[in-house]
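To start, the structure itself, in structure tokens.
Note that one protein chain is taken out, while the other chains of the complex remain in position.
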Amino acid sequence: MPITEVRWHGRGGQGAVTSTELIALAAINKEKYAQSFPSFGPERRGAPVQAFLRVGDEPIRVRSEITEPDVVVVLNPDLFESVDVTSGLKENGILVINTRKSLEEVKATYGKGHRVAIVNAMKIARESIGLPITNTTMMGALLKVAPLVELDDMIGPLEHRFGKVAEKNITAMKRAYQEIVVEGQ
Amino acid sequence: MADLTWKDMEIGNIITTPGSARAYRTGDWRSDKPIKDYETCIKCGMCWLYCPEAAITIDDDGMYGFDLFYCKGCGICAEECPKKCITMIEEEEV
Partner (left out) sequence: MAKKVGMEGSLAVSEAVKLANTDVVAAYPITPQTHIVESLAEMVANGDLDAEYIPVESEHSAMSACLGSSAVGARTFTATAGQGLELMHEVLYVASSMRLPIVMAVANRALSSPLSVWGDHSDVMAVRDCGWIQVFAENAQEAHDLVLWAFRVGEDTNVLFPVMVNIDGFNLSHVTEPLLLMEQADVDKYLPVNKYPLPLHPDKPVTMGAFGPPFIYTEAKKAQEVAFQNTKETILKGWDEFEKVFGRRYSPIETYQADDAETLLLTMGSLSETASLAVDNMREQGKKVGLVKIRLWRPFPFEEFRKTVKNANVLVVLDRCLSFGGPGGPVASEVRSALYDQANRPKVVSLIGGLGGRDVTPQNFEYMVDRGLEIAEKGSDSEYEMIGVRK
């Protein structure tokens, strides 16, 4: 597997950084090479943030931000108004969005030149975790479109990080993996 | 000390002999020195209290005197003495 580059968009405090880190840890546990880091700078709750994830079978030497991602993950749809989330997204790349809208609606608005996948992560998170926090849910969505690690590989890192509430997050992640709607599939 | 070479320096220029400053004679900085009328002294100890160099001695009878090895001749003792029994005189006067 060549190096897959994923860029997450969220708001400060929504857990985009945690998600990229947990997937990197899971990949490293499986003897892959992986790297994750936040958009560098002061940490401000609510401000638009990015988090970056690279996973591959060879050592990762590049440390610059991901400007031409293979996958873009968007934690909440209102970011589209303030951030150009698809910037640099590769032609055969895929945009994974947490949204209530239909695939057709999203495709018509944001689907120019790349594939789109949608999941109502907010609904899943409210039902499974009881909180409107979508970061762990969106991990399931990402892993469906980009099999960076097996879904079960995430259980260890999630349990380590979340302890007692890991179970709910794992359920949410698995639901998103099932419920995601991917263009062309 | 002035002939120490760089090879003589301890690590970090540490001085390993404690209290080595005790051997440093400051008494030769003096131009004036204190003399005292022991008859007038009431042993109040103000000179001892004020001396910035701790150069005031006390004998077994509680009488205060001067340690001229360290006394720099500043004259604070003479200034502070309530009985004015300390006088500063030029080194060459006596």
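Which chain is which? They are A and B, in the order written, and residues in each are numbered from 1.
Note that in this section a contact is a pair of C-beta atoms (placed from the backbone, for glycine too) under 8 Å apart; a residue touches a chain by one contact, two chains touch by 3 or more.
Note that the structure is predicted; figures quoted are calculated from it, not measured.
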item: For chain A, residues in touch with the removed chain; value: 20-21, 24-25, 27-29, 31, 33-38, 40-42, 60-65
item: Chain not shown, touching residues in chain B; value: 1-2, 4-16, 18, 20
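Keep in mind that, in the parts below, only the chains that are shown with their structure count from here on.
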item: Distance between the centres, which are taken as Cα means, of chain B and chain A, whole angstrom; value: 79
